[in-house]
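Showing subunit A:
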Amino acid sequence: MSFSLFGLQVLNGVEQGLLLFLVASGLTLVFGVLGVLNFAHGSFYMLGAYLAFWISAGTGSLLAAVLIGIPVMASLGFLVERLAIARLYKRDHLSQVLLTYGLVLLFNELQRALFGNDVHGVDAPRLLAFRIPLGSAQEWPAYRVFTAAACIAVAALMRQVILKTRFGMRVRAGASNAEMVEALGIDVRKLFSALFSAGTALAALAGMLAAPLTTVYPGMGENVLVLSFVVVVIGGIGSIKGAFFGAMLVGLSDTFGKVLLPGLASAMVYAVMAAVLLVRPRGLAG
Partner candidate 1 sequence: MIRRALLVVLALALLAVGFTGDRFWLQFMGKAMIGCIFAMSLDLLVGYTGLVSLAHAAFFGISAYLLAGLSNHYGLVSPVATLPICLAGAAFAAVVIGWLSLRATGVYFIMVTLAFTQMLYYLFNDAPGLGGSDGLYVNERPFSGRTTAYFAIWSALVIVYAVLLRVLHAPFGHALVGIRVNEQRMRSLGFPTPRYKLVAFVIAGTLAGLAGYLDAALYGFVNPAEFGWRQSGLVLMTVLLGGKGTLHGPILGALLLTFVEHYGEQFTVHWNALIGALVIAVVLFLPRGLAGLVHARD
Partner candidate 2 sequence: MLETEALCRRFGALAAVDGVSLSFEAGKIHALIGPNGAGKSTLLALLSGELRATSGRVRLRGVDVTHHSPDRLSRLGIGRSYQTANVFAELSGAECVWLAAQSRAPMRLLSRAGRLPGAERALDACGLSSRRAIRASELSYGEQRQLEIAMVLATEPSLLLLDEPLAGLGHDEAQRIVALLREVARDRTMILVEHDMDAVFSIADTVTVLVGGRVLERGTPQAIRASRAVREAYLGEEQP
């Protein structure tokens, strides 16, 4: 592999990791603070992508889709938390896994009923419909660069919110010790609702941003879900920073796995996860 190709592949891996990070960040927040293993996170990603397709097909604007879709998905997240997740905080992981798995089945049917089974393409905003040369032979669409930048921006924003705001302080406190937060007189119910909505919105945002890149199809949430779990676990549950490095690791190992060990590429990511956990049983940040 030539040096320039190597550099290109690193770029590919990082780019793949960034989008994965956006999905995984919501998952790790919910996981870390609420203690809930949310299998429906992938469904929120999928619904986000479908909304992006549906609204942008109607209005011709992806931006409009994001502006309308995010509040819709945040409300959906709020409802799901109130009606189902809130009853699980004191229950074991098995119940959480199964309840959210049940939600996955329901959301899949919802998608079928609302949008049908076809594969749809979503066009990138016209403003970004140009390409940037990358080396001599390959180009990158500007939209791909934009999503990568958007992911970095969201990551930076999240960092600011978590480190600098009152909400962020509560989230951090909740992640380390939920009982303590309660003892400090913070309304944990509200905090949890808000956080779950935020997590849902993050997943949906990731789906919307990804829609022009990935196309929109049934079952798209599940592939992403399993990979995000890998990211979260590698990073250490509840750690945004860990999720970031986990996403990079997964993105890079998947990219290089495909190029160097094509026969074992799929197993690669899981092997990396197993290896990380055998050395650090609570993830990179744990």
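With respect to how the candidates were assembled, all candidates are chains of the complex that A comes from, given by their letters.
Rule of thumb we're sticking to: a contact is a pair of C-beta atoms (placed from the backbone, for glycine too) under 8 Å apart; a residue touches a chain by one contact, two chains touch by 3 or more; residues count from 1.
A quick note: this is a predicted structure, and the numbers were derived from the prediction, not measured.
Comparing candidates 1 or 2 against subunit A, the one that touches it in this complex is 1. For subunit A in complex with candidate 1, the residues that touch the partner chain are 31, 37, 84, 87-88, 91-95, 97-99, 101-106, 108-110, 112-113, 226, 229-230, 233, 237, 263-264, 266-267, 270-271, 273-274, 277-278, 281-283.
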